[in-house]
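Only one protein chain is missing; all other protein chains are in place.
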Amino acid sequence: MINITVWGEGRHEKTNEVVKSIYPDGMHTVIAKGLEEDADFKVTTAFLDQDDEHGLSEELLANTDVLTWWGHCAHGDVKDEIVARVHKRVLEGMGLIVLHSGHYSKIFKKLMGTSCSLTWREAGEKERLWVCNPAHPITQGIDKYFEIPHTEMYGEPFGVPAADEQIFISWFEGGEVFRSGLTYYRGNGKVFYFRPGHETYPIYFDENVKLVLKNAVKWAKSDYTWNDACPNVPIDQAPEPITRQGEGLHLDGDDGFK
Amino acid sequence: MINITVWGEGRHEKTNEVVKSIYPDGMHTVIAKGLEEDADFKVTTAFLDQDDEHGLSEELLANTDVLTWWGHCAHGDVKDEIVARVHKRVLEGMGLIVLHSGHYSKIFKKLMGTSCSLTWREAGEKERLWVCNPAHPITQGIDKYFEIPHTEMYGEPFGVPAADEQIFISWFEGGEVFRSGLTYYRGNGKVFYFRPGHETYPIYFDENVKLVLKNAVKWAKSDYTWNDACPNVPIDQAPEPITRQGEGLHLDGDDGFK
Amino acid sequence: MINITVWGEGRHEKTNEVVKSIYPDGMHTVIAKGLEEDADFKVTTAFLDQDDEHGLSEELLANTDVLTWWGHCAHGDVKDEIVARVHKRVLEGMGLIVLHSGHYSKIFKKLMGTSCSLTWREAGEKERLWVCNPAHPITQGIDKYFEIPHTEMYGEPFGVPAADEQIFISWFEGGEVFRSGLTYYRGNGKVFYFRPGHETYPIYFDENVKLVLKNAVKWAKSDYTWNDACPNVPIDQAPEPITRQGEGLHLDGDDGFK
Partner (left out) sequence: MINITVWGEGRHEKTNEVVKSIYPDGMHTVIAKGLEEDADFKVTTAFLDQDDEHGLSEELLANTDVLTWWGHCAHGDVKDEIVARVHKRVLEGMGLIVLHSGHYSKIFKKLMGTSCSLTWREAGEKERLWVCNPAHPITQGIDKYFEIPHTEMYGEPFGVPAADEQIFISWFEGGEVFRSGLTYYRGNGKVFYFRPGHETYPIYFDENVKLVLKNAVKWAKSDYTWNDACPNVPIDQAPEPITRQGEGLHLDGDDGFK
C-alpha cells in the first residue's frame, strides 16, 4: 500500500469556462482517479483553499508516501509555512512529483535552488515525449514515445540543476524541445518533474500520462528515512580518543547555532 | 581584474574574547587581506551590521564577480530580501564561495535545496584535507594534502545534493571524515563550498587556505551571463509555422503566472 | 529470488600461506556463504581457472541478476572476450558489485572509462567506514559507521568519474581518506564499488561487510532491461511525415557502420 496525496490548486476551474468544462471538479480529482486504478494506492486529495493549511496538515503529510503537486495561477498564495512543511517531509523521505506549471511553484524552486525558468507558448500544438531511459521504472509500459495531441509548449533553456536522471525529452510541433522528465535525489526524498498537464486540455485523462504517474509514484516511494539535525558529537564520544585542545566557543554537547 | 566582495558576519569578535584576540577587526578583513595578495583582485568587504542591506547594495553586487560568505551565530539575522538579492546574482553568474559554518547560511541552503546538516565537535583537533582532484584549478599549488593543526570537526553525513565535482575530503584526528570541498553549478553561477574556518583558530592566516581561496575565486568567476525570465514565445515567432489550435488561457505574448 | 554469481580470482590462496589460512577454499566461497544467509538469494560461484570461460558461460550470465567481482593478482589473465561478455550483460541490466582490488579489474576500468588509480599501503591498519547516505538501501542496518580492525589502506585521489551516489567514505589510522562506496548507473545496469576486502585479513567474515553486500545485491538487481542496437528508423516510419531530401550513404533500413 502506498499513501498518496494529490495536491491541486483548485482555482482555475472556478473562473475559467474552458478549464471548468474539462475538469469540473478540479484537476486533482482527475489525477487522483487515474492513480486509483492501481489497487495498491490509497489516494487522498487536497487543495489550496481547502483550509488554513491548504489541506496539508502535519498529520496528512506524515502519512503521505508520495505527494503530487499541480499549481499554476496561484503559486504566490501558497503560504511559506506550508512550503517549509512539505520541504521538510521531502528531505525526510516523502516522494514528490511536480507537474507541468508546478515548475514555478515555491516548493520546486526551493528544492532546486535555481530559477526554474523556461520558454512557453500556448497554441494547442502537438507534443511527442521520447523515452531517454527505457529501463527506468518510470518508463515501463511506455513505447519509444507517446504523443499529446494538444498542449502548451515548454522550451529550453530550462533553469534547473543537472538532473540525476534524464527520463523524457519532448519534441514540439512548433519546433522546440524540452527536458520533460527529470529525477532528483534531495535529502532522503526522490523528486520527479513531469511536464505534461496544461489545464485547458484533457491531458490527465491520457492513458500514457496516467501510466507514467503510476510508475512515478512507485519509484518515488522511499523505504527508508533518516533525520538530520546537525548533532554535536561530544568529545568523549569521538571514535578516536581525543582531548580538548585550544580555545572554543561551545560547551560539549550544546546545540550550535542554527 | 576580478572584483571580489568578502562578506562576514562581523559579530563574534565583538562579544567573544577568543575570537577578538585572533580576528580583532573581524574575519572578513583577514580573508580580504589574503585575497589581496593577488594583484589582479580588487577586494571589497561588507558585513551584517554595516547598514540596512548588510553592506550588500544592488550596486555592489552588480559589480561583484565573486562573493565569499562567512557567517555563524547570526544566520537568522540576515534579511530574506538580501538573501534573495544574492541568490539572483548567483543565478545570473556571480561566483559564490561559502565558508565553514556558512553551510547553515540562508543563501547556501537556498541554493542547495537540502538540509545542509552535518555532525560537529569543537575540540581543537587536527584536520588533514586530501586533494581528490589534483588537476582541478582550485587545487593548483596544493600538495597531496594539507593540514590544519587545530580546528572544529565537521562529520558525515553532509546533507547536500551530489556535488558536480569533489575537490577535498577531510580526515579528522577524532576519527571522522567530511566532504570539505565541493563545487556546484547553479544557473550561470559557480558555487564552491570550502570547510575550513572556525573563528576560534587562526585558519584564514594559513598559507594553504589562502591559496585555495585565491584559486577558487579565479575558478568561480564566470565570463558569461544570461537572464532567464520565462518568456512567452508568440505563435508567429515559433520556429516552425503553426496556428492556434483549441482553447487556451493566455493571449499571445502575455506574461504568464509567476 | 535473486540469482547471484560470486566471481573470485581463486589464485592467491593456492600460493600464499597467509591467504590460504584465512580463505582455504578461496574468497568467493566465503563471500557466497555470507550472501546465502538471505533465503531469497540463490548463489553460484565461479573463478578464473574454472574453465575456458573463467566459469562465466553465456548461460550463467544470462541467468545472473547480480554479479560480484573480486580479483587482484591476475587481472591481466582475464580474457578480453569474457570481459566484453560481462560488460554487455551489465549494460543489459545485470547488477555488478566490484570489490576492493577489483578497482583495477578490466571490467571496472571498462565501465568507468578512467584510470581507476588510487594510493595504497599494506600495514594492517584500522579503517572506519562512514555512512554518507543513511537513507540509501545499501546502508540499511548499518550504524553511523563501522570499523575494520586490520586492512590495506586505499587513499585519494581515486581516478573515477563523479559517482551517481556517495555511500561511504573511509577514515584510515595512517591518516588517509577514500571514497569507499560509490554507485554508478551504466546502461540498464547498476554498479556498486565497495572498498573493503584485502585477502590477508578475514574481512568477508565481518557482519557489517556481509550486511552491506546483501543490501547491495538487492539494490543492484534491475527489474527491467532494454536492448540497444543502434537501429535505423526507415523514412516511412518517421513519426512526422518526411521524404528523402538530398544525397545519402545508406539505403532505408540498412545496418549502418558498427
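Note that the chains are named A, B and C in the order they appear, and that numbering of residues resets to 1 at the start of each chain.
As a convention for this text, a contact is a pair of C-beta atoms (placed from the backbone, for glycine too) under 8 Å apart; a residue touches a chain by one contact, two chains touch by 3 or more.
On a predicted model such as this, the values are computed, not experimentally measured, just so you know.
S.K.: Could you tell me which of the visible chains the hidden chain touches?
M.R.: Taking every chain of the complex into account, the missing one touches A, B, C.
S.K.: Of the residues C:24, C:141 or C:234, I need the one that contacts the missing chain.
M.R.: C:234
S.K.: Per the definition of touch given earlier, which of C:42, C:79 or C:186 contacts the omitted chain?
M.R.: Here the residue in touch with the unshown chain is C:186.
S.K.: One chain is left out of this view; which of A:28, A:179 or A:210 touches it in the full complex?
M.R.: Counting the whole complex, the residue in contact with the absent chain is A:179.
S.K.: Sort through C:91, C:132, C:182 or C:216 and give me the one touching the missing partner chain.
M.R.: From the options C:91, C:132, C:182 or C:216, the contact with the absent chain belongs to C:91.
S.K.: Could you list which residues of subunit C touch the chain missing from the display?
M.R.: For subunit C, the residues touching the absent chain are 12, 16, 18-19, 72-75, 91, 101, 104, 110-115, 117-125, 150, 152-153, 155, 157, 159, 161-162, 164, 173-176, 184-187, 199-201, 226, 228-235, 238-240, 242-250, 256-258.
S.K.: Mind listing the subunit B residues that contact the chain we can't see here?
M.R.: 93, 128, 134-137, 140, 145, 147, 164-165, 171, 185, 187-188, 222-226, 239
S.K.: Can you name the residues of subunit A that touch the chain not displayed here?
M.R.: 128, 130-134, 155-158, 162-166, 169-172, 175-177, 179
Operating definition for what follows: only the chains that are shown with their structure count from here on.
S.K.: Computing the C-alpha centre of each chain, which chain sits at the greatest distance from subunit B?
M.R.: The most distant chain relative to subunit B turns out to be C.
S.K.: Compare the two sides of the subunit A and subunit B interface and say whether they are made mostly of the same residue numbers, over half shared, or of different ones.
M.R.: On the two sides of the subunit B and subunit A interface, the residue numbers are mostly the same, over half being shared.
S.K.: Mind checking the centre-to-centre distance between subunit A and subunit C? Centres are C-alpha means, answer in whole Å.
M.R.: One centre to the other, that is 32 Å.
S.K.: Express in whole angstrom the distance between the two chain centres, defined as the mean CA positions of subunit B and subunit C.
M.R.: Computed from C-alpha means, the inter-chain centre distance equals 36 Å.
S.K.: Round to the nearest whole Å and give the separation of the Cα centres of subunit A and subunit B.
M.R.: Computed from C-alpha means, the inter-chain centre distance equals 27 Å.
S.K.: Subunit A: which residues touch two or more other chains?
M.R.: 164, 185, 187, 226, 239
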